[in-house]
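So the structure is just underneath, and the comments pick up after that.
Heads up, one of the protein chains got dropped from this complex, but the rest are sitting where they should.
Moving on to chain A:
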Amino acid sequence: MDKFTTLTGIAAPMPLVNIDTDMIIPKQFLKTIHRSGLGKNLFDEMRYFPDGTENPDFVLNKPAWRDSQIIVAGDNFGCGSSREHAPWALLDYGIRAVISTSFADIFYNNCFKNGILPIVLPAEAVEALMKDAENGANARLTVDLESQTVTGADGTAYHFDIDPHRKHCLLNGLDDIGLTMEKAPAIEAYETRIAQSQPWV
């Protein structure tokens, strides 16, 4: 997993609430057995017409936002299914951070496994950053994970909260499985105990 430290980039405004994982990556692209290559189908049904041509009204198709690395989104981003294809598609497109007032739990969790930083901020802050995002390349945002801040175009810095364990893993690009494997003795002890007390498990 790639580390996440700081990021300065163009943010795409997506004010719609409840952007679900079926919108982020529709089901027909879940048939892959790989993690990569999903970026071209990110937001597929919003981004392309049924004949495959680009919908010029969709934000990521407009010249100012084609190189976005950040999304500023409406409430409850990532609701719906557990498909990790959603963060895979975002990452493959080049999105490394999403800012919203709230995220669905599973999506939020999946982001951290893929080096994407989901940032929860109060409504007023998201609103201000949404306005910046609407200015495209003229108003780049800066995300600094170490200091837990997002800085808007006018220099206003917004502080965000993040779980310390998740922050540590993201800053260092750590693999959860490797860390847990180090606790194998504790897992074994648990299994031995349960084999005695709950043999049916």
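Here is the rule we use: contacts are C-beta pairs under 8 Å (C-beta built on N, C-alpha and C of every residue); 3 or more make two chains touch, one makes a residue touch a chain; residues count from 1.
Note that contacts and distances are computed from a predicted model.
Engineer: Tell me the UniProt protein name of the chain this structure doesn't show, selecting from "3-oxoacid CoA-transferase subunit A", "Transport permease protein", "Thiolase family protein" or "3-isopropylmalate dehydratase large subunit".
Structural biologist: Of the names offered in "3-oxoacid CoA-transferase subunit A", "Transport permease protein", "Thiolase family protein" or "3-isopropylmalate dehydratase large subunit", the absent chain's UniProt record gives "3-isopropylmalate dehydratase large subunit".
Engineer: For the chain left off this view, which of A:Arg83, A:Arg96 or A:Arg140 is in contact with it?
Structural biologist: Looking across A:Arg83, A:Arg96 or A:Arg140, the contact with the absent chain belongs to A:Arg83.
Engineer: For the chain that got dropped from the picture, name the residues of chain A it touches.
Structural biologist: Per the touch rule, chain A residues meeting the hidden chain are 15-18, 20, 22-23, 26-28, 30-35, 45, 50, 74-76, 79-84, 87, 102-106, 109-110, 113-114, 163-165, 176-177, 180-181, 183-184, 186-187, 189-191, 193-194, 198-201.
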